[in-house]
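All protein chains but one are shown in place.
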Amino acid sequence: MSKRIKILKTYKIFIDGKFPRTESGRYTQLKKDNIPLANVCLSSKKDIKNAVLSARNAFESWSNKSAYNRSQVLYRIAEMLEGNKNQFLEELILQGVDSKKAILEIDQSIDRIIYFAGWADKINPIFGSVNPVASSHFNFTILEPMGVVAIVAPEDSSLLGLISSIIPVIVSGNTTVSIASEKLPLCAISLAEVISNSDVPNGVVNIVTGEKEELAPHLAQHMDVNALGLNLENKVLKDKMVFEATNNLKRVVDISQYNIQESEFEAPYIVKNFMEAKTTWHPIEKDFTSSNKY
Amino acid sequence: MSSKIKSLKYNGKWDFSPSIESIEDISLKKEYQLFINGQFQKPISKKYFPSINPSNEQQLTKIAHAESKDVDLAVNSARNAFNGHWGKLPAKERAKYIYRIARIIQEKSKELAIVETLDGGKPIRESRDIDIPLAAAHFFYYAGWADKLQYAFPNRTPKPLGVVGQIIPWNFPLMMAAWKIAPALATGNTVVLKPAETTSITALLLAEIIQQAELPPGVVNIITGDGSTGELIVNHPDVNKIAFTGSTKVGKSIMQSISSTTKRSTMELGGKAANIIFEDAPLDQAVEGVINGIYFNQGHVCCAGSRLFVQESVYELVLRKLKDRMQSLVVGNPLDKNTDIGAINSKEQLSTINKYIDLGVKEGADIFQLNCELPNGGYWCPPTLFTNVSQSHSIANEEIFGPVLAVQTFRTTQEVINKANNTPFGLSAGVWTDKGSKAFNLASKLKAGVIWANTYNKFDPTSPFGGYKESGHGREGGLHGLSPYLNLE
Partner (left out) sequence: MKLHLKTKVDKLGIDDRVSRITKRSLKSEAKFQGLKMILSMIDLTTLEGMDTTKSVEQLCYKATHLHKELPDLPNVAAVCVYPNMVKTASNFLKDCEVKVASVATAFPSGNSSIEVKIQETNEAISNGADEIDMVISRGKFHSGEYNYVFDEIATIKESCGNHARLKVILETGELGDYDHIRLASEIAIKAGADFIKTSTGKIKSAATLPITLVMLEAIKDHYYTTGKMVGMKPAGGISNSKLALQYLLLVKETLGNLWLDKHWFRFGASSLANDVLMQILKQKTGFYQSNNYFSKD
């Protein structure tokens, strides 16, 4: 019996819930030990534009969902990932992680999603406030999502790193465009497939692959991006992005300040960093009195 | 509403007599020095610039101009204080100094109010009732945080950043100094603060208060100068954080300057706030909110409600009420207790405002200005509003920072949300409606850091203030005003 010919996976990019090829048509062949692993899209400025547009369009509805609902949607990603462990295991191993560590990374990734999913409806009780102003007003501060957040994922942690960069950002209602690890992009697209099969609305997560140095500045320059979440060791590129971000005063969060590998990453402060504080005032009617002193 | 009805008149029958706040007890020095390391020091630059009373263009005093070496001295003194005594001081002791400052401000409130009005041109009613009390309250509020920080950040150990450089604007000179210094001290940082060039005096009076409070030398340094002095602070390598309040343009350039450094920042920048009146609103109170929104402090307010949106069904009525209300605004001598609108802060600002007024007329909007007598000498602008304005008019989308209101209409809630958010700014917004559910809907949809529902331009030390989008980042006031001055370990 002849040997079965294996079906090779086509790795495309993830924009607005769909898996297009890059509009530029460019790709790079990913190899390991000179054996081709896959063809990976080299996305372009135009893909970035489409991804940002999709994230922008998704923002209103995603941010208006109840926190409870967002929490469940994220939990669902974890459920789906749990059932697809093998694919990620294979890819992690292909990308050079030893199997023991790969199993650990997958478990950690799933647990991390569940950890942050739980914050959806707890961030505001912890970090919001009712402010005792001296005048007769009811005054409260709540945290709101910022809008479209552009993420540069860490280079050397292809699954856990990407999940840890996206999930704390979208849990509060932000939508995202992420540039996957340039060296290790395989898990990113498989993660996109999991997300696509779960209940995450189209456009909440967009993932592109390609050369960071080419793509990242476009995100930093884009006037409709509200914040950047960066994992960048390349200081020149990072400085360039922070500089470009001033065009429309994007908020910049250095995600790499938190240690993604460690459980201490699991804290609400990163969620809070991608939120804006909004304070609302409203008069409180005082009792009706008919005294001339008031 | 018939146009035949005789319009109401509010002046000429029983007018106010002058009621001028006495300045007899106020004596300003001939020149003011830099406050560095607990001492008033002559600038190494040997340079001084005049401080002008904008209501009569007379020179009040001369202010030292800090240059590079002076900035070095100030930053070094702040660094030494941080590394030395201040950094080791128990938090509850730190608090006591801040409480002292609050108390001395209260004691000297009359003097401070008068000087604020002389130097900046704002009505004495406002400096007396708003600026100075709020400055004291801010110190008092943050003093109490100093030894309670661990409760603000669950599971974290908050640590001060080090030396913070703070650059403040001329619209609320003392109050802005308080907004900057109080949280910085409460969180254990040391400070180099630069007030705006045209309004330095009350900051230097605050330096005297700080001296009187016996705050250890170098914890707060107050140096004066123009934008170039500010730049030196921004670019000083030993400064850990920049807190800036001012224009979006300067804010962006500061952000660029520090983009390749590890400096942290808080930016409180421009705005073009929408003030929205629905047909079911308490209209007279809404009109009062519009007046407070745009004519408070001559409109020199980053959160000024400079875009008024009125639902079409009540447009005529609201406009009539607004114009009638404007008639009882008193424009004139800022020291007069009845003055509602004082002097424009500087010649430059007046020409900016006039440029926009001309532009509004040129772009085809209809102008209405209060017909009032303006004093001779000094810088003045009567309360102004434009109707027949659309979103694309310059007066409707650029920050004017003066008493100029752009009035537009809307039909539906969705329409007004879109129009209100159709701006790069996002500092504040106002909404007027009697319907609670509508107010909450607007409060959640408007992209702005502060939402005033059925009120406007209210401030409180417990209430976080700061913007979305190009209006800046970070918050000042309240619990949320702490983290911009802390590292969480």
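Note that the chains take the letters A and B in the order they are written out, and that residue 1 is the start of every chain.
Operating definition for what follows: a contact is a pair of C-beta atoms (placed from the backbone, for glycine too) under 8 Å apart; a residue touches a chain by one contact, two chains touch by 3 or more.
Not measured: the values here are computed from a predicted model.
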Fill in: Absent-chain contact - pick from B:324, B:363 or B:398
B:324
Worksheet item: If the hidden chain were put back, which of A:4, A:100 or A:286 would touch it?
Response: A:286
Fill in: Among B:121, B:251 or B:289, residue touching the chain not depicted
B:289
Worksheet, complete the sentence: Those residues of subunit A that touch the unshown chain are 136-137, 283-286, 288-292, 294
Practice prompt. Quickly run down the residues of subunit B that touch the omitted chain.
Written response: 1-2, 4-6, 8-19, 125, 129, 280-286, 288-289, 317, 320-321, 324, 327-328, 337-338, 434, 454-455
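The rule is short, and it goes like this: only the chains that are shown with their structure count from here on.
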Response to the item:
When centres are defined as mean Cα positions, the distance from subunit A to subunit B in whole Å is 36
Worksheet, complete the sentence: Per the touch rule, the subunit A residues reaching subunit B in their complex are 126, 129, 131-135, 137, 139, 141, 144, 146, 226, 235, 239, 242-243, 245-249, 251, 267, 269, 276-283
Worksheet item: For the complex, which residues does subunit B have touching subunit A?
Response: 137, 154-156, 248, 251-252, 255-256, 259-260, 267, 269, 424, 439, 443-444, 448-455, 458, 460, 462-466, 468-470, 472-473, 475, 478-480, 488
